[in-house]
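For this depiction, one protein chain was excluded, whereas all remaining protein chains were kept in their positions.
Chains: A, B, C, D, E, F and G, in written order; residue numbering restarts at 1 for each.
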């Protein structure tokens, strides 16, 4: 892994003691980069604050970082979701994005049953380097957004819903069968994984194009819209 | 069942001989109404034409009627689908609708990944007495249309797709979890059932409102939009 | 959405504070219509009563409304279920129906294993504008009722049962495969969605038939039975 | 196994040569009892006729017996199903019942969506020693019949249907969750297994009650209805 | 239902108050027969004792009866299971059997991995009028016992197990696919339903054979073994 | 969609006549860009050659293009798979990639059970702008490759396998649960969708970084490795 | 892989030409060991015989080897199954076992519904180094055999059965939940994999015990690598 990128700890099912131990040893091994803890309780976050100096946390995302922040980079990830229930997953994606030193822009309250708000969000989404779309229940939002923009789009199904939502399997299947081509999908509620995927996309941009662009800027004109 | 409404025969898995026999006896029992045959092959339809006088058929719908048409009624059903692959199911719904004496309006080529065509279809859909929305793969179309209109909306998932579409289970689950409230769902590929449901809706309108409206037209003003 | 129709809030998983905030802002935006809260706890309902003037609630339905009632309309929805265990879902459907200004008639204690009580309920069900049938376990009730009446019929599977009932998937599949044609289905335990669907059916009746009926009352005699 | 009861061969996937060999050796081992072949093609049945003397067959049931018939017994099994599509499974049950020397009574054309025909069949069903109910799609018929009679009732789901019928899993789940208590279920399309189960029930009757009845006929009056 | 047979109440999810009300009204309607309550907690059972005179209960079965016992009948049901974990389901079957006035014989500690104990239980099982076999995990016991006896055999899968036992779906599928023919299956953990099925089998024996036996005792010799 | 990018037609289930008609009208509407046909038979491809001038095709990929090629762009997609059986899906991804004007590099014969060949492929994979990993059966390859490189990685499960591979559901679930973070997944056998996703990633690179890099090259040094 | 052990080719879905090419190159690379082809058609086997000298084949197993046989080793694998339908899978296991130079002993016609034949097979099974148990439908046989012997036991579910056998998923789940501890399971119909597993077990025996049994180091030379 490259310098400064966070080490990640999945805190669910670990005791506060275990989390402090793991964080301590990861910081010792890589003092230049943050430790990112996801699925962390408020109690465990409070314990982190008692034990370490640089703790940032978002209770909605159930996430925290300890240690030096990642160095900021030039890259913007837009994260869209329909409503309150999907917010924790969207917030996990945003918190992780920021822990990687990237800019995260939240676009909430866009649901397919209110299509005009989705259309109104198009400029923001089209402007990002990568878009993460979070949706539960019918999981239809990525299909609509995927038809509006040609940005890389990562879909995150959530476990929001009941009955035949099957704990998120329904929106997962919806997204895998999206009629908008080029939609890629991560596990149910996996805001963290979507953000790491987005960081891979942005990283590819930095690493590869800059030298090519310098040599061939005249040859490769930006593709017309 | 009321006079004139078709008797239905599910022709899949029946021999031509069986179909002719069943049709003959149904016509004898109810000479005033058509027999509707669904999932019928072109060969069986040809055999019907050899044996009966009044045969109408739609090969795309794989459906036929034999006997007197249903008396026309005042009622319009709009049927929307995204593309070529869903057309047979949409056509089964339309053929059945017409076999019940109602008007069927097809709105094809509306997919959620091309949202502007969906928006453009809104007036047609909003104007119908009942809307049937047919979709495979992600099954997202009813969620979008359900947010655009307040007409009764029946969603039909199709078996179009592959892999995790699971023979239509993916769009079925999508539709059952639609974030547009009031969407009702029938079985995979069941264009016939959706049309019968629509006929129930239109029938309710005729049977019940007319007398009420006559007595209370002043009291119950049409709700404002 | 039309004037007076309720805004709906799914209260499960939201804090009392969030519910009060959302209710306040919805009432501010649409002072002419009620806010409907479903899946709400008794505690949250009590908090609503502390904060708002016009609160109506049904603990069995786990539902409440805040604000001005919807203006009453001419429309009756019959809601049938077999027994005690399905009552909460049936009550959610009834409460929602009434929140839309319609009349809800409950027909309880009709189960397919006691077919004579089902037969006895036929006049009530046939008389309604729309029928909602709620059933868990085998989910067989809509198939029987669907064969008795030609009213629009919306089936609601419930999560009542155990083992191979699979949290309601068993009655859901039963209803989707009903041998009574024209049965439409909503998600497991979704009494709310069934009632919104019924409101769409009744609304279609009002909006469309009245003008037609005025012009053609002589031409379109009520269909014979 | 008791004398005279048939040996069973599941012919699906076996060559005609294999079937003749197996039948030959079973007849040699048990010359006093028939060999029952299920899921047999018309071609294989014709080959049996070429090779053996006493062949009886029912093409609808796809079943045949070779050798001496089972000695007739005092016992009647009623087999009910809704329609044409379920007939092959019902016929397999009937053929197997007869191969065990019992009487099989078919009650066809009874579907839950036409409840009055079901009610009309009650005396026939109540009069049998054991009832087998065959149903596909919604699989609702055993729940209704189970509430009408107190005879032992074996339910057989069929693979008739499409889409969410899931090859018979939908009616199987319906039957396992029947709200009529005391319904027992066999595998999808397993008319053979249902008939063997019925033969167990009838056999129990013969073997056990006779001596008891002789000693206690006065004491154990038939339970009142 | 016949005189004296218990009315059954599924107590899970009902309040103590509801249980007392339902029991009171059932006793009023049918003072000659017991009320059977299954899935009842120890607390609710204690409350029954406070409110009614004739309460019998089995905490292992989580079952109780209130009111006059069913009149004893001539009929024996054997109930087999492998071990401690399946005992509550077996006990529910036994308690229900006894509530119907029949004799219940428990055969515990017979598991397919200790085949000699299964073999040793054969005489007891073969001697019963009906056998109920309860098994979780692999659900293999009915296949072995079904090959040892020709008594009617009802298989009850249990939710005992973890992981791929899928809450009892694994033994349920095993039993539906038993290679011993004539095994019939009820829902997961449904000891009650198995006992009602057994009561149907025993009832059939009483009701039907006695008169026949009187007339034909010479003609119908008991089938040889 | 931007100029020159292919229009896609899913040829499965369409007649040759339909394919020629659709291709003709798409070429008329967008004469500057190719039409891409996937899941096309050799016969249909031959018919395309008879009717159009510029046809390129890959029988292994079951894909073809008609019309002017997409203008070449600066972007390389590496496509890895384990063996012969997965080649058609990998070839569909490669053909689609090239139809978008990008370079596709195939890395075949890398399976997790032969880990050293996977390790040997690392430089090629790390050098690409985007990596597509195709795997059936256990679907484990993306987890290994995802730990070796930090390139965007799109995983494609295939339907290769039998039994518990469940038509590709097994590797699909594997990939969604990859312990290498940042793996994104498309539908089973969807080589086309993976390539469109890769084209989105490469497009993002071109469109966005060039101007930013020019203005801020000093400020944003490429991240150290 | 060690000297002499076969290279395996899964022939299903490969053309005869591909099979000849792959076989040719594997023989060139490893002239000292056989190539094993599984799931091969009779036609492809005939083509192998036309092209290579040393071909052995078993049509029942749908398997063949080409090239020098594996050197015989000291090790015996017993393979048990219930009947005709499971024979192809058992034969694949036996053929593969022999292709590894080990002895394979078939024990057929042992089904759990005929427990005495299973008991009679105990000495043969207990005497083997490793036992493979093949079973479809209920998949109960490994649970019984696992309780009779303490030999390593590998269970192979088969796709034999219909309906709720779910293509072999039912016996697979049975075996994973075996109440005989220490049963290990391979994929549905995977006779090949079970035999490779058995070869690992036998190999472990040879390789490892030798050094411990220090007195016999000369007699049992470690197998070459």
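One rule holds for everything that comes next: a contact is a pair of C-beta atoms (placed from the backbone, for glycine too) under 8 Å apart; a residue touches a chain by one contact, two chains touch by 3 or more.
Everything numeric here is computed off the predicted structure, so don't read it as measured data.
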Residue among F:74, F:151 or F:174 touching the omitted chain: F:174
Sole contact to the chain not displayed, among G:49, G:117 or G:200: G:200
Omitted-chain contact residue, chosen from F:88, F:146 or F:193: F:146
Among A:6, A:142, A:168 or A:182, residue touching the chain not depicted: A:168
Residues belonging to subunit E that touch the chain removed from view: 84-85, 162-165
Hidden partner interface residues of subunit A, rising order: 10, 12-14, 18, 22, 157, 159, 167-169, 172, 187-190
Residue ranges of subunit F at the interface with the undisplayed chain: 82, 111-115, 118-119, 137-140, 143-144, 146-148, 161, 163-166, 169-171, 173-181
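Following the convention adopted for this analysis, only the chains that are shown with their structure count from here on.
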For subunit A paired with subunit D, centre-to-centre distance based on mean C-alpha positions, whole Å: 59
Centroid spacing, where centroids are CA-atom means, of subunit D and subunit G in whole angstrom: 39
Sequence positions of subunit C contacting 2 or more other chains: 163-165, 169, 172, 176-177, 181, 187
